[in-house]
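Of the protein chains in this complex, all but one are displayed in their positions.
All chains are identified by letter, namely A and B, in their written order; residue positions are counted from 1 within each chain.
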Amino acid sequence: MSETQTPTGEPGAASDDAPSTATAAANASPARATGRRSFLPRLTLLRHLLILVVGAALAVLLLESTELNTNIKLGNVAYLAVAAGGLTLLTGLSGQISLGHGALMAVGAYTTALMLDVERGDEPPSLFLVFLAAIAATTVVGALVGVAAARLHGPYLAGATLALAVGIPGLALYFSDTLGGEQGITVRPPERPEWFDNAVEQLSGASGRGLNDKWVAYIAVACLLVTYFFLANLMRSRMGRTWRAVRDQEVAAELAGISLGSWRVLAFVVSAAAAGLAGAVLAIVVQLAAPGSFLPVLSLSLLTAVVIGGLGSLTGALLGSALLVFLPPWLIDIGRDVFDMEEAQASQASFVVYGLLLVVTMLFAPAGLVGTVRLALLRRRAARATAAAGGR
Amino acid sequence: MTRNSRRLVSVLAAATIATTMAACGGDDDSGGGGDSSGGGGDTGTAADNEATGPGMTEDTVTIGSHYPLTGRAAPGYSEIPTGVQAYFDYVNANGGVYDRQIEWVYRDDGYNPTNTSTVVRELVLDEEVFAIMGGLGTATHNAVLDFLNTEEVPDLFVASGSSLWDDPENLPYTFGWQTDYESEGKIIGQYIAENYPDAKVGLFLQDDDFGEDGERGVRQYLDDDQIVEVQTYTSGNIDVGPQMAALQSSGADFVLGFNTPPYTALTQLAARNLNYTPQWWYSNVGSAPDLVGSLLGAFSQGAVSGASALAGIMTTAYIPTVDQVDNPWIQLFQRIWDESGQEGVLTNTRVYGMAQAYTMVQALQAAGRNPTGDDLVAAVEEAGSDWRGPSFTPFRFSTDRHAGISGMSVVQFNDQGVGEELTPLLVTDTGDADIEEYDGEPIAPPESGIPDEEAVG
Partner (left out) sequence: MEQFLSLTLGGVVSGSVYAAFALALVLIWRSTRIVNFAQGSMAAATTFIAVAVIDAGGSYWLALVVALLSGLVMGALIERVVIRPVEGGPELNAVIVTLGLFVAIQGIVALVAGVDERAFVPPFSKVGYEVREGFTLLSLSPNSIWTVAAVLVTMLALTALFRFTRVGLAMRASAFGQEVARLLGVRVGRMLTLGWALAAAVGALAGMLIAGDVSFVGPTFMDTLIVFGFVAAVLGGLDSPIGAVVGGLLLGLALNYVRGYLDDSLLGMASLVILVVVLLVRPGGLFSTTAARRA
């Protein structure tokens, strides 16, 4: 279990100031009477803690029962899911679209790469500090973008954030002396502690090759768990409700004294922080921060993950991210091994099938994967209730 | 004298020597093309084969790589692995290396470093390759350097002229292959300084290490005031009009491009539309006469043929190109390509892949019958500088250098689109190494078309 308690816990910092923000929010809201106590129902918090523990146990089980290669893919899933989780809060809860979260990830990744870029032999700063700095830097950029974004709607916001997705990687080329240009900055993977090797050996007997990747995968998954714990609580809290009000009932919310603009900026800032952490994790997983990793297609993929998984649901975002990582290679394998295609052909064909799958999912499961399952369950329950009522 | 005829003479001479050597050497094998042997001097048989670890079984050796097969970098580059495939197929049909069939596994990374990091791990951990060969791209390959060196997977012949690959101390498993951009820049710079002392030179550079390294080399030999203008472009931005206009208005009468092939075509067209007619020089990467010629040919509307659209353009070369139909290497590769039955014609990118595959076979032979990854690396370090093959000049491999081909020749295309050699072969190195004439000659391919290297150690 200790693996999940790696020094990555940015929530320490984040949740510390969450209550004060909540108080500020409460001040703005006329319905504050109970103050702090009602920020989050105790039961929800306990439930989320339980899920966190179970999730951590499952993660260890998953990482130890799969091949190393799958380990690193799970690391990929983890950082995509961290970013997608932030986007879920922004798009699903506060109702703002962003086609530029890939660029925010770039900010986190470059911050990480720059901080870890020390002379060989020199001790790099601790990963915890590096991640905090990455989050901080991205939060600042996110706040700037958020202020502009709060005034924009729908396609206008989409256009502006898409321009962001193209603009930020360009800066890495323009300031190539500090940011490494097209070839990027290599990131040395974090040193893994000795206890980790022992623990893994105890758990699954794995040793030797690829343990570094495993360590990185654990860090990534730990970041995912911590982020989702934090996001889940936030979404269930009064802040979450306020965001929903901002999204669904603009006028009512404004009449109730909620400042739409500040809440939209806040949503952007929180989701940018998640994107920053995601970028930091990407940097240590890929071991490189280069503009080629942050093309607009990354931002579009994140949005795809959020919607296909089921808008507004963290489980959905996780599921969507897993699809992004596992589906295309699986399709290529099928093309190559089953249909005997050339590698290049199989690659192109996988894009065709992937694209069509997106379309088909939206046509037949418009609420996304999680949403559709949830709807089906609700429907069955309703049907059963009706049947029961009719039978009586 | 055209490049072809000159080469041919030298090639004939070398062939004679090679035959004589072989006769005197009295090796017992059939030049690598036989059924039971992969390397000269090897007396073992298939029965002696042992599995030594990942990728090296009793009867197969698995080699992997990553290429952009989709996306914006796919044009041209996606053909390289098909060339490699053709050559490995040919070697396999002739008994393989030490009775092992070479299995060639490559994956698409779409030129995105994140994907490269995933697919290379897949190759190493899932497909269990023995070595990675010819991974393409500076940024993409940069993402897997640390992984491959930590996992001690030989990372041979990276397909990029960046100087990053030559770092044996920190990257003991990584080796370059093609002439690095800086050395190329030096050779070009010296040639211009000596032969066009009054030229006003304008540089057109891709804004990454390729352009930067090239410029650094050029500036070692050209004064700052002879370089009147520097224009850069970002890959993906297809409008080069402003850059060409700026070069024209700067008064540059000699334009030197460190750019990729599509940009050669784009700059040629833009300049034509501007009535701008400087002397052109494209570095090796951008010259791709077959591709550029076919692109430009469509615009000449009968006035000039595609090939002659390149007339007068200068470039640098380190391996033969498809326009040299008389070159014995091109003839060999043409025959192998035709036999492979793959779609398409032989192109320079495919020749590049085949030439890399040839070096790979040399490395496998030198590594001995049952090598580990470390043996392969040691073999390249020890014997690599002696290997001769399609490349005009030798590699710089040694225990403290992992840099590839050391030299180039300066070439100018004639009216038929055939390159004519303007200089003897020149060899140099990065930093302040001098440029010297290469004292050897290019060699002819062995009759079997398969190298025959001694196992080292």
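Heads up, the rule we're going with is that a contact is a pair of C-beta atoms (placed from the backbone, for glycine too) under 8 Å apart; a residue touches a chain by one contact, two chains touch by 3 or more.
All figures in this text were calculated on a predicted structure; none of them were measured in a lab.
The chain that is not drawn here is touched, among residues A:V53, A:A199, A:L357 or A:L375, by A:L357. Contact with the chain not shown here comes from a single listed residue; of B:N237, B:T399 or B:Q416, that residue is B:N237. Among A:P125, A:G257 or A:P366, the one in contact with the hidden chain is A:P366.
Remark: the residues of chain B touching the chain excluded from display are 69-72, 74-76, 78, 207, 232-234, 236-239, 241-242, 244-246, 248-249, 262, 265-266, 269-270, 272-276, 294-299, 301.
Listed here are the chain A residues that touch the chain not shown: 91, 97, 148, 151-156, 158-160, 162-171, 173-174, 250-251, 296, 300, 303-304, 307-308, 311, 344-345, 348-359, 361-363, 366.
The rule is short, and it goes like this: only the chains that are shown with their structure count from here on.
Per the touch definition, chain A reaches chain B in the complex via residues 67-69, 72-73, 76, 120, 170, 173, 176, 181-184, 186, 188-189, 209-210, 212-213, 282, 285-288, 290-293, 295, 298, 329, 332, 343-344, 347-348, 351.
Per the touch definition, chain B reaches chain A in the complex via residues 69-70, 74, 78, 81, 106-108, 110-114, 117-119, 121-122, 125-126, 138-140, 142-147, 150-151, 162, 164, 170, 207-209, 212, 234-235.
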